[in-house]
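The complex appears here without one of its protein chains, the remainder shown in place.
Up next is chain A:
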Amino acid sequence: MTQEKQRLVIVGNGMAPGRMLEELFDRAPDVYDVTIFNAEPRVNYDRIMLSPVLSGEKTFEDIVIHDDAWYAERGVTLHRGEKVAKIDRAAKMVTSEGGLAASYDKLVIATGSSPFIIPVPGHQLPGVLAYRDLDDVDGMLGACAKGGRAVVIGGGLLGLEAAAGLKAQGMDVTVLHLMPTLMERQLDAAAGYLLQRELESRGIDVRCGANTKAIHGETCVEAVELEDGTMIDASLVVMAVGIRPSADLAKEAGLEIGRGIVTDATLRTSDPDVFSVGECTEVDGRVYGLVAPLYTMAKVAAEHLTGPSEAAFKHAETPTKLKVTGINLYSVGEFGDAEGTEDVVLRDAMRGTYKRVILKDNKVIGAVLYGDVADGMWYNEMLKSGEDVSEFRDTLIFGQAYQGGGGADPLAIVANLADDAEICGCNGICKGDIVNAITEKGLASLDGVRAHTKASASCGTCTGLVEDLMTLTLGDDFAAGAPAGMCGCTTHSHGDVRRLIKAKELKSIPEVIQELEWTTPEGCAKCRPALNYYLVSDWPGEYVDDMQSRFINERVHANIQKDGTYSVVPRMFGGITTPDELRAIADVADKFEIPTVKVTGGQRIDLLGVKKEDLIPVWDDLNKAGMISGAAYAKGLRTVKTCVGSDWCRFGTQDSTGLGIKLEQLLWGAWSPAKLKLAVSGCPRNCSESTCKDIGIICVDSGYEILYGGAAGLHIQGTTMLGKVPTEQDVLETVGALTQYYRETGYYLERIYKWADRIGYDHIKSVIYDDLEQRAAYFDRFIFSQKFAQIDPWAERVAGAEAHEFAPLADLTLEAAE
């Protein structure tokens, strides 16, 4: 016998009802036909992550929780942009403003909250925004495009995240906060001060004790006036002063209302067929704005919707974290100077670290951490369990790693946690849940753990802990399958690092290491050359190349050989040389007793076995004969190989040699993610082997075919056609644009064929070949960058640059002999 499904209608599609549905379908996939009315015209997304969207670190797609397919698979009807106007409890029916109606057996109200707008004069001017949903973020990004100053009213969690995001988008930013210190509900004065100083050092103007009197402007926002008469120019005002539960709809339906929609501990309202979850809900006299208790509500409501259950919502302290990259703070519990409380405080002003644990009767009742927040969870555990800490009070403030005298091993910390220790605060996931999921479901990737447990899937700050747990549970198996950080110094991948360098305008290696929280003080031989390249590529003319972060070959502009001598390869544009050049090379070889002279595969001549102290005089002689460095050592342009083309060859269709020379003249000096080798063939017989080069040109009667993505090393692969162009000038522009696209988006040491596999050949074609505007823009950026790159490094060094590289500090041989 099949039972008829009940009808469940949900008003609102934020994170709380979204989670409730997941819990519901997990427990009983076939009990309800679900209809959702969403006032926002979109799917369920992670509101906590709006700040990274604002700062440009993430896109909207990155923060979608449930995509269209998710609703479709579960047969959920989602009405987007349909705000519910009326609930008729007698008829058990809801009606939207657009006239859509739906009957229910059970109803869940999840109308959330609305931002509080201070009713000062001018608060309705265009340019005054709240910070609540994606539309607000879009509004802010729109204002950022025009530039100017943003005034953020409210120095709480949300206001500061908005301020940091707007700053990252290039706005001048002022934060106005009514109270004497920032985030006073979560931070004590000392931590608030550290936070203010950090924000100010990032160029954000912070004014505490600032009371807004009015917002001025004719047709849109122009200035903000403070109570003391100060005027601040503003092209954008963001109000982030708090939220108010949205309970009007429930109120009109005759449900019991307090500060929010009143429910019992099972999340039932005064009508037993109507539940309420989320920020609109008042349970046990409290309303909530952080996600963890809302997810608890979701779980409890799902339990009661799917059958008789004992589940009850219970208040718990929720830790607070600020999601501004590079700022670490953590606070939980109480920290006021109440009677009978004692403080244990650790300050390290130089490192900007502040830790304070608040005790009462030898139990932890609160903690405020700034800078070093690794132990936040440990303190929170003690707060929850009410453990007596008198035994280890002496070392309490140093953190868990110092209990029992051990050093700070992150794995040991995680290993020592109890099974019911909370790892993911947002989703209320404990260590035991994660370990069970890993072992029972055979999870081997972070994404897998996120998918099955939700741990670290919301704000992501506990990602490191989850990874530690995986390492602990899986051992080396996990390390092997882990998504790769650039190197051991960071968990950021190359892609993340490249994106963040641009988004946060990081312009030096120490800045990247600091801001992106490298775990080593100065990087390693793997990440430093990569960072140096990214900065060279992203900030031409601004970034000063860090020689100490380049491999020896690029530092001394020659190739180190196994015996510590070097090889020297002068450039021969297009493989063309002259008797004078050859004579000069022969003379150099004689003069410096260079043991081996070899013709290379790239159509030039390699002088092998040059002693380091001879490099400068060798280059001097080659320079004098008109030759420059061939960059045979560079992650950059190497050679353009050519055939003789229409000048000599009876099959040649175009001047392939001439075009090769022009290409090499255009491209030489450019640094790229990995080496770049080109070839130009004068006809499809392809004598210069264009079809296995990074970029190859094949001349035909009617023009030029541009190919790329070939490989003929460890991996062998033919090129793919980018497109055909009619003139030499088109070839130069297209190849320049392609090179620049690769330079801007390639990962360090990623050859062009791997890059193209990753980015997609079709996509590259659409950007560089089909879209003439983009092609021109990339080409222009390439030409600009070349202004700073086309300087012969040999000539610079002959003239005295980097002299310390080429001479010993001291030669004690004579002294010793005496």
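Brief remarks follow.
Simple rule for what comes next: a contact is a pair of C-beta atoms (placed from the backbone, for glycine too) under 8 Å apart; a residue touches a chain by one contact, two chains touch by 3 or more; residues count from 1.
Convention: contacts and distances are computed from a predicted model.
In the listed set "ATP-binding protein", "Ectoine/hydroxyectoine ABC transporter permease subunit EhuC", "Nitrite reductase (NAD(P)H) small subunit" or "Transcriptional regulator", the entry agreeing with the UniProt name of the missing subunit chain is "Nitrite reductase (NAD(P)H) small subunit".
When the whole complex is considered, the residue among A:Gly564, A:Pro579, A:Gly713 or A:Gly800 that touches the unshown chain is A:Gly564. When the missing chain is restored to the complex, the residue among A:Lys167, A:Lys454 or A:Arg528 that touches it is A:Arg528. Of the candidate positions A:Gln124, A:Ser201, A:Thr219 or A:Gln548, contact with the unshown chain belongs to A:Gln548. Remark: the omitted chain is touched by one listed residue; of A:Ser103, A:Asn362 or A:Thr520 this is A:Thr520. Looking at chain A, the residues touching the absent chain are 520-525, 528-529, 547-553, 555-556, 560, 562, 564, 804, 808-813, 815-817.
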